[in-house]
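Only a portion of the chains appears, each positioned as in the full assembly.
Going in written order, the chains are labelled A, B, C and D, and every chain counts its residues from 1.
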């Protein structure tokens, strides 16, 4: 089941786009703010995390929209497969196409923004735990707005408040890693958010989808 | 059978303060084909979406083989094939991939007949081109190929013949007749003149909604 | 193709993929030889014989890669935009193909320019990367190449892809003067131009003559890479015409 | 000749790593740009030849 969804999604080859967006957002900062290396090293954890968050957010809107418009979403809701699993598979596929490559690319960004080498581990770990949570939360927003004719920006409105805790702990973890503090606590919180999300979010997404389609 | 396949009891639906139907009661048995008639906007699609469980904007009760739909949602979905206004075809995937995807959602489907089904709907040679390069009718044919693969007894078809050419319509009509003869149930809407004549039961929504 | 009789004959011929395939077949060996000769002499001269810079020492020798690649990356972009425009206006297939072939070559050359610049920056400025105007505009050029490649591969229909990328390439053309004049408009870390049409170079001849050799060598290399790709592209698109069939069968 | 010995040539006055790295990257870029189309050409020719054969059969 999961493999099917993944397979079908692979074809979209959207893979590389969020990545390049991620890279670009990160380059916007030194350009717009200040190119001074010590300054950049200071803000790097936050900037990378904000960029990751925005990249996820941007890719979120299209998650269910095309399914809604061409009627495949109806078919998903009418299938005898448990909706929980189908939704989870869809979110997982989304994460593998955005969050995961983003995490893998993050060290490159770190170098570009002069992030000290000690921070790299924390950066990758925190993103690894944080980005799936972002995908899960984002999918709730996407499911809620899919039936509306506007979407697009509305979704960020719904989702961003929920993203903020992830952002705070994620960037705190990286900053901790840079200054040599123990990361365990932050990562544990990120992990807890992820597991909570894994259990609850698919339920919310499923319910939201049913409501949106029934409207 | 004494319990009807599908029993609709006292269905009421209004949209934007327009009553579409009220006190709608009917039963559908195995082997029956029911055509919902009515002019544009009379509520055919709304009714079919309610019956399929997609829409919940209604009051009243629906029973599937004697059980209330709320209590047997899972079993009902297993025995249902729904074909809506949007054909549910992903434009970036090929016809073959689209059907495989659908089959992965419906494990009881017979995938060995996939190639046969694609030939049957006239898509031979188009199995592996992305659907957005297909014509309007070909896209709907991709979705109609599901009819050849499905083992679900209940088919709910909303204007299945839209954009299909005459030969295609004749073939699909034959398919529907066969399905009914084998004990299946079909509920459909169409503005085409069906050649099936008296083998079909008609239900006119215009009279119910008083739009005529 | 109805009322274009005013165009010179070679323009017509150029529009014929077959003629283009044949002429590049003849030109290719010439350019291969020229490129090898120029690049080898240039490299040996640059690495072993040119004098070291009195300020930068031997790291200065990077210039012989850096400047040719920087210049070439921009020229390649301009060629792409012009070819794209020709394809848009006169619907010339070969121009579309040239434009398409430019993008990957140009992107790789831009990478080379960026990489050598970054490597050079480490010993001279003390850091791999600074956010200065020329560096940034060069990075934008690279991103433009990437965008064009992405757009081209996202569109299935060849004609549509060619036209869309041509529009994008033309729009991106505004970046070229920015790269060129960024060093004059803003006071930056980066060196101003070495070669100007109006003045003699400030460097001694032992330094700039090999540079010139390398620049010309890079252009010849570009011609070779271009023709190789173009010939593939011609075959790919004309695969159903009889002459390509004969070519492949025979 | 601006170098006395081969070792000095390799060292480039302490900047050896940078200089040689640059030239190596240049070489890689050049080679890629030549090899890639050549391999692609082989691919196209075999592909098209196979297609021709298939067409002849049917």
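Here is the rule we use: a contact is a pair of C-beta atoms (placed from the backbone, for glycine too) under 8 Å apart; a residue touches a chain by one contact, two chains touch by 3 or more.
Bear in mind the structure is a predicted one, so any value in this text is a computation, not a measurement.
*Asks:* Per chain type, how many copies make up the whole complex in this structure file?
*Replies:* Taking the whole complex into account, we get A x2, B x2, C x1, D x1.
Note that only the chains that are shown with their structure count from here on.
*Asks:* Could you tell me which chains are in contact with subunit A and with subunit B alike?
*Replies:* For subunit A paired with subunit B, there are no chains in contact with each.
*Asks:* Which chain pair shows the largest tally of C-beta contacts?
*Replies:* Ranked by contacting C-beta pairs, first place goes to C-D.
*Asks:* What whole-number Å value describes the gap between the mean CA coordinates of subunit C and subunit D?
*Replies:* 17
*Asks:* Could you list the positions in subunit A whose residues touch two or more of the other chains?
*Replies:* Residue numbers touching two or more other chains: none in subunit A.
*Asks:* Among all residues of subunit D, which ones touch two or more of the remaining chains?
*Replies:* Nothing qualifies.
*Asks:* How would one label the connectivity among the chains shown: line, ring, star, complete, or other?
*Replies:* Graph shape, chains as nodes and touching pairs as edges: a line.
*Asks:* Let me make sure I understand the interfaces: which chain pairs count as touching?
*Replies:* Here the touching chain pairs work out to A-B, A-C, C-D.
*Asks:* Show me the residue ranges of subunit A that touch subunit B in the complex, using the header's touch definition.
*Replies:* Within the complex, subunit A touches subunit B at residues 1, 4-5, 8, 11-12, 66, 69-72, 74-81, 86, 213-214.
*Asks:* Flag every residue of subunit C that touches subunit A in the complex, lowest number first.
*Replies:* 127, 129-132, 136, 139, 143, 146, 150
*Asks:* What residues of subunit D sit close enough to touch subunit C in their complex?
*Replies:* Touching subunit C: residues 1-3, 9, 12-16, 18-19, 21-23, 25-26, 29-30, 32-34, 37-38, 40-41, 44-45, 48-49, 51-52 of subunit D.
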